[in-house]
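Have a look at the structure below before the remarks.
Missing here is one protein chain; the remaining ones are kept as they sit in the complex.
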Amino acid sequence: MRRALLFLNDLWRRFLKSRSFWPAGALVALLAFNLLFTKGFGVIEVRDGRLYGSAIDILHRGSIVMLLSVGMTLVIATAGIDLSVGSVMAMAGTVAALLLTSTPPHSAAAAGAVALAVALAAGLWNGVLVAFLRLQPIVATLILLVAGRGIAQLLSEGQRVRFNRPDFEFLGSGSWLGLPFTVFIVAFVVAATLLVTRKTTAGLTIEAVGSNERASRLSGIRPWLVKLLVYGFCGLCAGIAGLIYTADIKQGDPLRCGEYVELDAILAVVIGGTPFSGGRANVLGSILGALIMQTLTTTILTRGVPVEYTLVVKAVVVIAVCLLQSEQFRSILVGGASLPREKTRDGDVPPTMRTRDGDIPPTGGGAS
Amino acid sequence: MKLPFSQKHIPLLSTVGVCVLLYAVGAVRYDGFFSAQVFVNFFGDNSFLGIVTIGMTFVILSGGIDLSVGSVVALSSVLMAVQMQLWGVPPPVAMAVVLAAGTAFGLGMGSIVRWFGLPPFIVTLAGMFLARGLGFMLHIESIPIANPLYKAVTTWGLELPGARVPATALVFLAVVGVGIYLSTSTVFGRNVYAVGGGEEAALLMGVPVGRTKVLVYGLSGFCSALAGIVFTLYGSSGDPRAGLGMELDAIAAVVVGGTLLTGGVGYVVGTLVGVLIFGIIQTGITFENLNSWWTRVAIGLLLFLFILLQKLFARPGQRAAH
Partner (left out) sequence: MVECGPAPAQRPILEMHGITKRFPGVLALDGVDFSMRRGEVHALMGENGAGKSTLIKVLTGVYPRDAGEIVFDGQAIAPRSPLEAQHLGISTIYQEVNLVPHLSVAENIFLGRQPGRAWWIDWRAIHEKAGALLAGFGLRLDVGRSLASYPVAIQQMVAIARAVDISAKLLIMDEPTSSLDEGEVARLFDIIRTLKAKGVAVLFITHFLDQAFAIADRLTVLRNGALVGTYETAKLTRLELIGHMLGKDPAAVAAMEREKASPAAGAGKPLLEAKGLGRRGAVEPLDLTVREGEVLGLAGLLGSGRTEVARLLFGVDRATSGNVRVGGVAVKLRSPRAAVRLGIGFCPEDRKSDGILPDLSVRENIVLAVQRRLARCGIVSRARQLEVAEKFIRLLGIVVSGPEQPARTLSGGNQQKVILARWLAMSPRLLILDEPTRGIDVGAKAEVERLVEELSRDGMAVVFISSELEEVVRRSHRVAVLRDRRKVAELTGGEIDEQAIMHIIAGGEADA
C-alpha cells in the first residue's frame, strides 16, 4: 500500500514539474467554469446503453484534432511542420469511400487498410522531400496541401461518395462500453505514441534531431530516417482521422473533409507546450491543447454565442499562450525590462562573428 | 566560386518561359483563347488575388510569411458593405476606413513578431482566425451592395479595341506598378531585400531591421484591405466567406513567380507572372471543360517543379540554410 502511495506521489510531483502542467490546469479551469456556470454541462445521461453529455461530446468532436495533433507533435519536435494533414485526410476518406462503393464492394477492413496505406505513402512523400531533397518543411508540405485535395477530387470525379455501410460507420458513430468508439481510437493511438516516445529510445532520438541535428548526427543518429518516419506517422494519423470523419458523415467528401483542420492541429500542439522550434515532444500536452480548443468551442456554443466567435477566441488564446511562452514577453512582464533595442542580443554570439563556418541552426515553420 | 552573370535571373526567366509556353499551348489548342478580352480577363478575374500577392511578395522577400491575407480580404469586404449599406457611410470614407484598418491590423501583427520574437507563421495564423472571426461577427451573411456609385464603377470599363478593361484590372495593374517602384527605387524596398537576404549583415550595416519588418506586414495588410475593396467592386457584395484558402494560392503564386521562400531574392514582376500563370491554368481548364480540381493538381505540380528548380539553382550557402 505504501509503495503505491509513494509511486502516486512521485507521479504527482513529476506532473507538477512537467510541461503538461499548465495546459492541464487551463483545461481544468475551463471545465470548472462550465460546470459552475453552464446549465447541464456536467449532466451525463444514459440512453440505449450509451452515455451522452457535454463532456462526451467534447471527447468525440475533438477526436480528429487530437489524432492530428499527435502526429503533428512529433513532426514539430523535429523542427518541422506538416501543412498537408487536412488534404491527406480527404485523400484517405475518399479512397475508403470509393472502395466501399466499388463493384464489387470491398470489406470495411480492406477499404480502411488501403486508405491508411495511401495516407502513410503521402506522409512518406513529405518525409522524402524534407529528409532527402532538404526542402523546408513548410514548402514541402505545401505541395501536398494544394495538390492532395485535387487528387482526392480527381479520384471521386468531384463527387461526394455516399455509402451505407454500418460496419464501417462504426468507426465514426459507433459506441463501445457506452463511450463513442472514436474515444477508444484516440486513446489507442495516444497510448501507443506515448509508449514509443517515453519508453523507447525513439523519443530522445526525435527530440535530439529537432534540438541539434548536427550534434545528433555526430552521435550516431540518422536524422534522415527519423524525419522520414515522423512525417510518415503524421500522414498515418491524418489517415485515421480521415476515416473517422468519413465514417461519421457517411460519405467521402474531398472538398470539406479536413478543411482548415491543420491549423487547429498546429495550434493544439503549440498550446500544449511543444515549442515551435523543435527539440521537445509533448504528446500529452498536445492532447490537452486539442481538448482545450474543443472545450472552448463547445463552451461558446452551449452558451448560445454564435459559432463565429470561436475563431476570435482561438486567435486570442493562441497569442496569449505564445506570448506567455516567449521569454521576451515574460521578462517584460516580470522585470519591467524595456523592449529590445535594435541590436544583436547580449551574450549571443552573432553567427557572423564565429571563426568557423557557422551553420545557422535549422528553424522550423515560418521563416522569421 | 564564380557564378555566371544571369544565374540569379534563372528562376524569373523560367517562370516567364513557363508562362509563355502555357499561353502558347492554350492559344493553339482553344479557339478564342488568343483574344484580347481573354487576356484582359486574366487581370480582371484574378485582381484581388493579384493585389494580395503583391503584398505577400514583400513579406516573403523580408523572410517572413503572412497567412492572414484571405481573412483580411473577407473582413475588409464585410466592413465596406456594412459601412455603406447599414451605416450609410459614403464610399470614399468607407474605403479610407477599411484601408486604415487593414494596415493597422498588419502593423499589429508585425509588431508582435518584431518585439516578442514569435514566429510569423503562428502570429499570422492567429491573425487569420481573428480577422475571419471579426468578419463573421460584423455580419454573418454576405451583404449585397446597392450603391449607385458602385454600380457605375462595376459596369464601367476602359474601352480598348477588342477588349473592355474593368476597373478591377486597372487597380491591380496600378498596385503592380507601385510595387515595382517600391521594390526597386525606394530605401524601404531595398531594406526589405537586405533584411531577407542577410538579416545580421543588414543589422550591422545600419539597416533598420525591426522597423522594416513591422512595415512589411503593414503593407501586406494594406494590400489585403485593398483587395477586399476590389472584391466588393467585383462581386457587388461583402462576404465573410471570401478569400478562403487565398493565402495558400498567394504563396504558391509568389513561389512560382521566382521568389525564394527564404527571402532576399525575387521580383515583383515575377509575382505578376505567377498570377498570370494561375489565370492561364484556370482559363485553360475551363476551356478544356475539365473540372476545377485539376487546377489544384496542376498548381501543386507546378509548385513542386519550381521549388525543385529553386533548390537546384540556389547557391550552396542557401542550400545549407535548412
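Letters are used for the chains, namely A and B, taken in the order the chains are written, and counting of residues starts over at 1 for each.
To be clear about the criterion, contacts are C-beta pairs under 8 Å (C-beta built on N, C-alpha and C of every residue); 3 or more make two chains touch, one makes a residue touch a chain.
Computed from a predicted model, the values in this text were never measured in an experiment.
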Looking beyond the chains shown, say which of B:86, B:140, B:201 or B:312 touches the absent one.
B:201
Decide which residue listed in A:164, A:200 or A:331 touches the omitted chain of the complex.
A:200
Filtering B:35, B:186 or B:286 for touch with the omitted chain leaves B:186
What does the interface between subunit A and the hidden chain look like in terms of residue numbers?
198-201, 203-204, 207-208, 210-212, 214-222, 275, 279-280, 343-344, 346-347, 349-350, 352-359, 361
Residues of subunit B (touch criterion as defined above) contacting the omitted chain
1-5, 7-8, 184-188, 190, 193-194, 197-198, 200-207, 264-265, 315, 317
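One rule holds in what follows: only the chains that are shown with their structure count from here on.
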Taking each chain's centre as the mean position of its Cα atoms, how many Å separate subunit A from subunit B?
29
Considering the complex alone, what residue numbers of subunit A touch subunit B?
81, 133-136, 138-140, 142-151, 153-154, 157-158, 254, 263, 266-267, 270, 276-277, 306, 308-316, 318-319, 322-323, 326-329, 339-340, 342-344, 350-352, 359-360, 362-363, 365-368
Spell out the part of subunit B that touches subunit A in their complex, as residue ranges.
63-65, 112-113, 115-130, 132-134, 136-137, 140, 200-201, 203-204, 208-211, 240, 248, 251-252, 255, 261-263, 291-301, 303-304, 307-308, 311, 319-322
